[in-house]
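Missing here: one protein chain of the complex. Every other protein chain is in place.
So that you can tell them apart, the chains are marked A and B in the order they are listed, and the count of residues begins at 1 in each.
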Amino acid sequence: TVSAGESVSNFLYSSTNMRLKLPITCFILQIILIILFGVLVQYDEDTDAKKHHHGNHSKTKPDIENDFYYRYPSFQDVHVMIFVGFGFLMTFLQRYGFSSVGFNFLIAAFSLQWATLMQGFFHGLHEGKIHIGVESMINADFCTGSVLISFGAVLGKTSPVQLLFMAVFEVTLFAVNEYILLTHLGTRDAGGSMTIHTFGAYFGLMVTRILYRPNLDKSKHKNCSVYHSDLFAMIGTLYLWMFWPSFNSAITEHGDPQHRTAMNTYYSLAACTLSTYAMSSLTAHDGKLDMVHIQNAALAGGVAAGTAGEMMLTPFGSMIVGFLAGIISVLGYKYLTPILENKLKIQDTCGIHNLHGMPGVLGAIVGAVTASLASKEVYGEGLEKVFPEVAGGHRTASYQGGVQAISLAVTLGMALFGGLIVGFILKLPIFGAPRDTTCFEDSLYWEVRKPQSHFSYAEKKIGTSFSITVLFYKQFLWKTNISD
Amino acid sequence: TVSAGESVSNFLYSSTNMRLKLPITCFILQIILIILFGVLVQYDEDTDAKKHHHGNHSKTKPDIENDFYYRYPSFQDVHVMIFVGFGFLMTFLQRYGFSSVGFNFLIAAFSLQWATLMQGFFHGLHEGKIHIGVESMINADFCTGSVLISFGAVLGKTSPVQLLFMAVFEVTLFAVNEYILLTHLGTRDAGGSMTIHTFGAYFGLMVTRILYRPNLDKSKHKNCSVYHSDLFAMIGTLYLWMFWPSFNSAITEHGDPQHRTAMNTYYSLAACTLSTYAMSSLTAHDGKLDMVHIQNAALAGGVAAGTAGEMMLTPFGSMIVGFLAGIISVLGYKYLTPILENKLKIQDTCGIHNLHGMPGVLGAIVGAVTASLASKEVYGEGLEKVFPEVAGGHRTASYQGGVQAISLAVTLGMALFGGLIVGFILKLPIFGAPRDTTCFEDSLYWEVRKPQSHFSYAEKKIGTSFSITVLFYKQFLWKTNISD
Partner (left out) sequence: TVSAGESVSNFLYSSTNMRLKLPITCFILQIILIILFGVLVQYDEDTDAKKHHHGNHSKTKPDIENDFYYRYPSFQDVHVMIFVGFGFLMTFLQRYGFSSVGFNFLIAAFSLQWATLMQGFFHGLHEGKIHIGVESMINADFCTGSVLISFGAVLGKTSPVQLLFMAVFEVTLFAVNEYILLTHLGTRDAGGSMTIHTFGAYFGLMVTRILYRPNLDKSKHKNCSVYHSDLFAMIGTLYLWMFWPSFNSAITEHGDPQHRTAMNTYYSLAACTLSTYAMSSLTAHDGKLDMVHIQNAALAGGVAAGTAGEMMLTPFGSMIVGFLAGIISVLGYKYLTPILENKLKIQDTCGIHNLHGMPGVLGAIVGAVTASLASKEVYGEGLEKVFPEVAGGHRTASYQGGVQAISLAVTLGMALFGGLIVGFILKLPIFGAPRDTTCFEDSLYWEVRKPQSHFSYAEKKIGTSFSITVLFYKQFLWKTNISD
């Protein structure tokens, strides 16, 4: 018999049974969200029936200029990247598909609500209220993306409750960092090379460093892909790749900046894809392409165009950036990830350092350089939209470039420090983290059906064992034969 | 030898061979559609080359105000929900993936054409002609969605010919019900909590009740999912979830109503997702999440925001609605579905009562309450767009609320009565319905390739039986070992 003390102790320190932990966490978080939304959140001018139609009809802007029509298609593309892109990208693990897609879904649904509050709180309240519309929805999805990047580092080694708590803290810190950069420093970072990718990556890497599992090789045999799981992951890859132009351009100014950002990203990604294939083949001893590289490194061009994409980077510049990002990323997967794991004890399941970390830093540097070269000669009247501080004469272009570089340092500092604190919080033995032997395994948190019910049905029809045995041989031989 | 009489009898009463039935049905339906389109259908003002450019250029509205640019992105999102969303959501069945996606495809392609005619006929002919454009395309997709909801109830137990006939009748009744509600009663139901979800669900439930199969447990072993089929189903779930904001806002008025509806739905779904995860874990004895709940109940927030989404529900209100919808839906899957099946003989394959039925009713009630609280103070000049009858002084808000409530009753009545009639029609033994033992089975209607051709190739390479036997053991153990 189990004593009350033991029972409590089991509950607190070891059980991965989510029956109480997960419902309580979800319910409390959601109820807090609902209350805070009730107190703080209001429709903005473009979503409110009254504000949108203020008295005099002649002053009302035409419906087509509602921000919805400028941004909603981009929002939906970003939304697909968050839920299908990130979700399916992580299904490459053979026995972790439910958790990859499912936990991605859960923490994204939480984060976008919490991000609405945190970003609204920091980005300027309107008479104590947070005003929301399609732009805040995109920003909330962006912040969610950062959390999902960090999720990639700890994938397979954390319980859903841990992930929800990580999201609570990371969203908050994301909003603080974003506030410092965009509002205080006047940094330009429309596609989030710094605020989203660099922040999410180094935060996640620090968390996974603190959560280091020396005996993770006990579940190493599950930490790999199978044929079909790699195809599912390609669904995620392709949606991220295709919609990255929408991601980077989603919250730029209307008109030419939005148009230009999408196009720069498009060419950066295309160039990145070719360098990824080249490097993947070049670094394999037999020239065979590695799905891990294709699934991830081909996206680095989008990350690296996140800051400078809205600037006059030119397609030429974008392609160079993408080209380099692909090379760096594949080299990272091939040579740096093993070093990080063995020497620095950073177990980075999805290799986010290669997809978001280094390309994010590259993107920040490219952004700083491009900003420092901005001039009225190149941007004309359009300078106002991209560098309002420079256009207004409050800053020189090179000062703006310096601000961009400082912003990268601030972001790295915030991410690493934040990850350190949050890592230790998540280490508390109350969240139901999996044991070393049960990492990368859906059946710990999910009802995984086994096709047992068929057996009873099939049993009735057992035929001659001889023919069966022969067929088994055939089936087996076919399976092992495929790759001859 | 088979006599001519027997042959006819077999053809009429028992054969599931579709060689004549399906082609004849498809051809006749399509030819009727083509003829009716030729006689009745015309381009509307925004799609016709001539009408769009009437003589005086200065009077012509600018191209950007063509309804295409307001609605086409939403239409494409809805289109994805209909074909990929509904189609893949139903692929959870292990041996019914071809039929789920394929019959979904077939009856959707038919229904959208037939719906164009029926809705055009009822919603006001223009001098005897039906005028069509992007709005009618969205409406046709909406009506199709209703048919696909009903398909979910009978999934696995019907032949494609039965489904086509169901669609013929259901689309017609849908158009009648929609006509009564929107045109006669002046009901507001932009996202179709009543017209689409409640109607489709209760119609389908009544049909499956009439088609009750007492011996369905003979194919029970196929009526379940396997690992990969659940991942395919998640593709459907996520597309439905992501694009539901577009669904609910697709045919609202331009400007703030469209913007607001999308945002309300976004928050309703997010809150619903958290309550779904909480309830799924709470109702499992070992706290494990159930894929069925995640795949379905997380969508209930979109259904429940279908009527009130365009109103000033506020994000706060939307989140409460979504939160409740998720709870109701999981409870339905857990406790109500078995009761419906055992006591009321309603075999609801996909659990549409939990995803569309109850949340649809909830949405209708929320809509009625929200409508009854509408006021000029809250909506300002925007009242005209959401409640034209109230803004015009023809109705009070509470009267509008009453109309909304009556509309729910009308919809339930139409759906149940319609389903009763159509169920009996579909019971006629001429449509090639599967036998009890061959339900949930693709190979009845589809050419399912077996990898036999490999055997002959593999046979040539049979090795030692010893190593094979050992490997079989290993393979088997790995498979059974996964969930330890």
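Worth pointing out:
FYI, a residue touches a chain if its C-beta (ideal position, glycine included) is under 8 Å from a C-beta of that chain, and two chains touch if they have at least 3 such contacts.
Remember, it's a predicted structure, so these values are computed and weren't measured experimentally.
Between the chain not shown and the residues A:Glu45, A:Glu65 or A:Asp436, the one that touches is A:Glu65.
Only one of the listed residues, A:Leu20, A:Val176, A:Met263 or A:Leu420, touches the absent chain: A:Met263.
Within the entire complex, the positions of chain B that touch the omitted partner chain are 17-27, 29-30, 33-34, 37-38, 41-43, 46-55, 57, 62-64, 66-69, 72-73, 76, 79-80, 83-84, 87-88, 91, 95, 97-98, 101-102, 105-106, 109-110, 112-113, 116, 132-134, 137, 160, 222, 228, 232, 235, 441, 443, 445-451, 453-454, 456-457, 471-478, 480-481.
One chain is missing from the display, and on chain A it is touched by residues 64-65, 69-70, 73, 77, 94, 220-221, 224-228, 230-231, 234-235, 238-239, 241-243, 245-246, 254-260, 262-263, 266-267, 269-271, 273-275, 277-279, 281-282, 284-291, 294, 298, 312, 314-316, 319-320, 323, 378-383, 385-386, 451, 454-455, 457-459, 461-463, 465, 468, 471-472, 475, 482-483.
Just so it is clear, only the chains that are shown with their structure count from here on.
Mean C-alpha positions place chain A and chain B at a centre distance of 31 Å.
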